[in-house]
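For reference, the structure discussed in these notes is given below.
Right, chain A next:
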Amino acid sequence: MQIFDLAAADHAFIAEVQARSHQDIKTCYQCGNCTAGCPYTFAYDYSVSQIMRLIQTGQKDAVLKSRSIWLCGSCQSCTTRCPNNIDVALIMDVCRHMAREAGYATERAVKVFADSFLNSVSRYGRAFELGLMTEYMARSGRIFTDVDLAPSALMRNKLPFKPHRIQGRDQVARIFERFRKGGAHA
Partner candidate 1 sequence: MRIGVFICHCGSNIAGTVDCPSVAATALTYPDVVFSTDTMYACSEPGQDAIIQAVKEKNLDGVVVASCTPRMHEQTFRRAVERAGLNRYMFEMANIREHVSWIGKTKDLNTNKAAELVRMAVEKLRRNRPLFAKRFETVKRVLVIGGGVAGIQAALDCADGGQEVVLVEREQSIGGKMAKLDKTFPTVDCSSCVLGPKMVDIAQHPNITLYTCSEVESVGGYVGNFQVTIRKKATYVDWSKCTGCGLCVEKCPSRKHPDTFNEGLCTAPSINIPFPQAIPKKAAINAASCIMLTKGKCGVCAKVCPVKCIDFEQKDELVTVDVGAVVVATGYDLFDWHKYPQYGEGRYKDVITSMQYERLLSASGPTGGHIKRPSDGKEPKNVVFIQCVGSRDRSVNRPYCSGFCCMYTAKQAILTKDHVPDSQSFVFYMDIRSPGKMYDEFTRRAMEEYGAQYVRGRVSMIYPQDDKLIVRGADTLAGTQVEVPADLVVLAVGAESARGAVQLGEKLRVAPDQYGFFVESHPKLKPVETNTAGVFLAGACQGPKDIPASVGQGSAAASKVLGLLSKKELESDPAVSRVNPGRCVGCGKCVQTCPFGAIKMIEDRFGNPKAEVIDTVCQGCGICTVTCPQGAIQLEHFTDNQILAEVNALCPPKMFANFE
Partner candidate 2 sequence: MPAQDVRELRIVGFLCNWCSYGGADTAGVGRFSQPTDLRIIRVPCSGRIDPLFIVRALLNGADGVLVSGCHPRDCHYAEGNFYARRRLELLKRFLPVTGFDARRFEYTWVSASEGQRWQHVVTEFTRRIHELGPAPNFNPASEMDWNALALHAAQGQTCPCHG
């Protein structure tokens, strides 16, 4: 197991997570209610409450390299039931943003899927499901993802072959453009 040096806590990291989430990490008393309710715990490397603990002790690398922050589904059960009213799901989101910015992607497929989705939106203004699947498969190298579903979906006309291009797609593209330039943090 990994051994943490508590004296080497990264206080700037703690402060950044708090500032970006507007949550007070110190109020977490490690009751484990978030872990208890989290449907994704079985897939995590660190449970949610452990992620909270690692943030409390300033273990930046362990948090940003963890698998868990990519596998959070934002289902809000942790946030809804936290006895200290901490928006835990928001903190998971913020950690994922920081991991992205730091160039980590421990659960790469999840990141590639999100990127493919947003590329599709940036290109057409709306999500084009077949297109983003194609991009995802190409970029992730998982070319057989869900091919078993294709006949069933296509037969029912559930996956249009052509994207809906909206008139204002330039406006949407500009949102992404300005975002990339400004790197708006929040």
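Note that contacts are C-beta pairs under 8 Å (C-beta built on N, C-alpha and C of every residue); 3 or more make two chains touch, one makes a residue touch a chain; residues count from 1.
Selection rule, in plain terms: all candidates are chains of the complex that A comes from, given by their letters.
The shown structure was predicted, so the numbers you read here are calculated from the model rather than taken from an experiment.
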Only one of 1 or 2 touches chain A in this complex; which? 1
Enumerate the contact residues on chain A facing candidate 1 in the complex. 27, 29-38, 41-42, 46-47, 49-50, 77, 81-85
